[in-house]
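Input: a single structure, listed below in structure tokens.
The complex appears here without one of its protein chains, the remainder shown in place.
The chains carry the letters A and B, assigned in the order they are written, with residues numbered from 1 in each.
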Amino acid sequence: MSVAKIHTEEAIYVYGPWIRIWHWTQAFAILVLGVTGYLIGAPPESVSSGEASDHFQMGYIRYFHFCAAYILIIGFVVRIWRAIVGNRHNREIFLPPVWRTSFWSEVWHEIKWYALVIPEPKKYVGHNPLALLAMHIMYVWTTIFMIITGLSLYGEGTGMGTWQHTFFTSWVNPLFGQSQDVHTWHHLGMWMLICFVITHVYVAVREDIMSRQSIISSMISGWRTFKDNRSN
Amino acid sequence: MAIINTPNGYKLDDSGQRVVVDPVTRIEGHMRCEVNLDADNYIRNAVSTGTMWRGLEVILKGRDPRDAWAFVQRICGVCTGTHALTSVRAVEDALNIDIPENANSIRNIMQLSLQIHDHLVHFYHLHALDWVNPVNALKADPKATSELQQKVSPSHPKSSPGYFRDIQTRIRKFIESGQLGPFKNGYWTNPAYLLPPEADLMAVTHYLEALDFQKEIMTTRTIFGGKDIHPNWLVGGVPCAINMDGDLAAGAPINMERLNYVRGVVQRTIRFVNDVYIPDILAIGGFYKGWLYGGGLSGTNVLAYGDIPDNANDYSPANLMMPQGAVINGDLSTVHPIDLRNPDEIQEFVPHSWYKYPDEAKGLHPWDGITEPNYELGPNFEGTKTDIKKLDEGAKYSWIKAPRWKGHAMEVGPLARYVVGYAQGHEYFTEQINFTLKALDVPISALFSTLGRTAARALEAAWAADKQLYFLDKLVNNIKNGDSTTANTEKFDPSTWPSDIKGLGFTEAPRGALGHWVKIKDTKIDNYQCVVPTTWNGSPRDNQGNIGAFEASLMNTKVEVAEEPVEILRTIHSFDPCLACSTH
Partner (left out) sequence: MHETFYDVMRRQGITRRSFLKYCSLAAAALGLGPEFAPKIAHAMETKPRIPVLWLHGLECTCCSESFIRSAHPLAKDVILSMISLDYDDTIMAAAGHQAEAIIEETIEKYDGNFILAVEGNAPLNEDGMYCIIGGKPFVEQLTHAAKHAKAIISWGSCASWGCVQAARPNPTRATPTHKVPGIGNKPIIKVPGCPPISEVMTAVITYMLTFEKMPSLDRQGRPKMFYSQRIHDKCYRRPHFDAGQFVEKFDDEGAKKGYCLYKVGCKGPTTYNACSTVRWSGGLSFPIQAGHPCIGCSEDGFWDKGSFYDRLTDIHGFGVEADADEIGTTAAVIVGGAAAIHAGASAVKRATQQGDQE
């Protein structure tokens, strides 16, 4: 809260508790999914002794992947619910106003800011439009993609007749060609998310330092504060 | 209308009646045959055509050489595995990999199983109906059949009159149903069938017995390779690890129980070949020994690469249990050494094949081979592009290339191996040949015939059954001596490979000499060429006009009924053609 006190401008409450809890569980789930998912693709050195029943290394890796997967899925559902009932900031990442020309000109403005061409970004209560675009494509759609492909792979294990198989595997496998292709694309999705997270965390830290509003603390406290009181 | 004298000594005359057999059935894959009959129904011109192409050599470009065995194995599911073995040998040759002794024994057992299985199924299920008339079997007296059976093979247990009566009843019911299934539209009234009814019944009975038994022969491969058809192989050895009495041996691919299973199969195989297959060949051969057509190139030009290395990694002729060498111009006193790496010895030609070379007057050694399809019909062709009435053998007319050894068209296969072995004085083979000639009371010249080809195949099955046991014992002894290694994985990782290498692998496939030539560049296949037994035997004419083994064997055969050319089938079948192989 220290930042907020330095400046005279009023703080705005942008992220409700649901969103903040969602954000940090999401971050945690994706971290776990990324690590365990990578290990599913390339397992660690073989456990070389003892009876199979004495070990469950791959089993645990997969188990944590699936636990985190369900946390991710439930979190995502909660997030959609908040998007429907919550404030307009809660809707933003799902519906970037791509039909507005002003949106695109502001994207251009942000690009110039990141390209270090102009000295100052605009002020935003919610996301800046470029961030919004990145979150919409790299986060929202990739997460949906990971959930669909993930549940499709999961349905292969639960088997025919289970909801995962009926609602996912049964059409996702033929759509991609075969199970192996679904694995490949699910695996690629992980790298997409990793790229997002790298960018996202870097930009969050950078904006926190360089932009005209609070960033990281906002996702902790919920309040957006501004470092100056000039208008745009 | 023209009369052509070919450099390899045949006089071709394309006047007279043109008879077409398409499809040639009871073979693997798709083949067409056209012949010209003179006024007395003698074949005076023969044209054999491979009518399929899949492009495996094209598909292999750019692939991982360690995977190549799986692709080329799918060249053929009948001689399944021989291409795979040839392939791993070619890649091992390129990479200088030595395989463990156990891997050599296991590979040999698998390869020998294939020889036996392929020969047996060929004789009973693809070839027998050229000699045996199932409809005639209905007229047999089961008692007479029983007596015949006991005479030709006293040790075969299934020989009672009741047994033959049951089978006859089953066949009768089948035929009376009016639904003749595979026997429909056969030439059952053709005078070319010579067996008395009791022999027909015995043979048909064995058709069924062999159908039941054949699957057992291949179970050796289910154990060593995981499945009987298209089993699994490995560059550097075999994938089946051995664990006799270590921890978790019960879950190991090879343990005591598995070896015992293999031993049982090997023993039953020996018995079946010796109690059923060989006696049938002698019995049926006895009735047809006057029909000595079909020798073709077998009496003049034959070629064998050799196979079944006794000790691992030594592919020199002295270490190969199947003979290597070439006989030319019918001179059995000299067996010529062969060199598969020499660019001037083995070459493939395409002036009469549906492929394109920059210069078609020349042949190409497989390391420099080119496979580029070019479907093109000659000026004397009749029909339309998609409805062939008559091919023009003066132009391109087959999907098979024309391989030549030092310019000669050669016959390959069991008979070629036996001729080379006989010429070299191969003890086992010579003994078998002499025994057969004596049993049938025919001179050595009878060997160079359709029947000779069919008989050589059976003799080879007996030899192979015997050798399976030899390698099983060898495997067990080696394990006893403390060596249970099955794979050399030192160079399995492609990052350890030189950037520009080439290799050669060869085997004796059931149908004859098989070679694969591979070039590897930056860990990927740069060129892969297969020259396959049926490519040799079924080859069309070459740049000089030499005809291939199929065509040569048909020449000057008398056809009894032009409408029902069972004689063409007989002779072509005696090669056990595999068209998927030939064109790949």
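Keep in mind that, in the parts below, contacts are C-beta pairs under 8 Å (C-beta built on N, C-alpha and C of every residue); 3 or more make two chains touch, one makes a residue touch a chain.
Everything numeric in this text was worked out from a predicted model, so none of it was measured.
K.L.:
Just name the one of B:H230, B:H336 or B:K356 that touches the chain not displayed here.
P.N.:
B:H230
K.L.:
For a quick check of understanding: of B:Y163, B:W188, B:Y428 or B:Y470, which residue touches the chain that isn't displayed?
P.N.:
For the chain that is not drawn, the touching residue is B:W188.
K.L.:
Touching the missing chain, which residues of chain A?
P.N.:
The list for chain A reads 38, 41-48, 52-59, 61, 114, 116, 119, 156-157, 159-160, 170-171, 173-174, 177-181, 183-184, 187-188, 190-192, 194-195, 198-199, 202, 206, 210.
K.L.:
Touching the hidden chain in the full complex, which residues of chain B are there? Just list them.
P.N.:
20-30, 32, 51-56, 58-59, 64, 66-67, 70-71, 74-78, 80, 121, 125-126, 129, 133, 135-136, 138, 170, 174-189, 208, 211-212, 214-215, 218-219, 222-232, 234, 236-237, 239-243, 246-249, 251-253, 261, 373, 375, 383, 385-389, 399, 484-487, 489, 492, 564-565, 569, 580
Rule of thumb we're sticking to: only the chains that are shown with their structure count from here on.
K.L.:
Chain A to chain B: how many Å between their CA centres?
P.N.:
62
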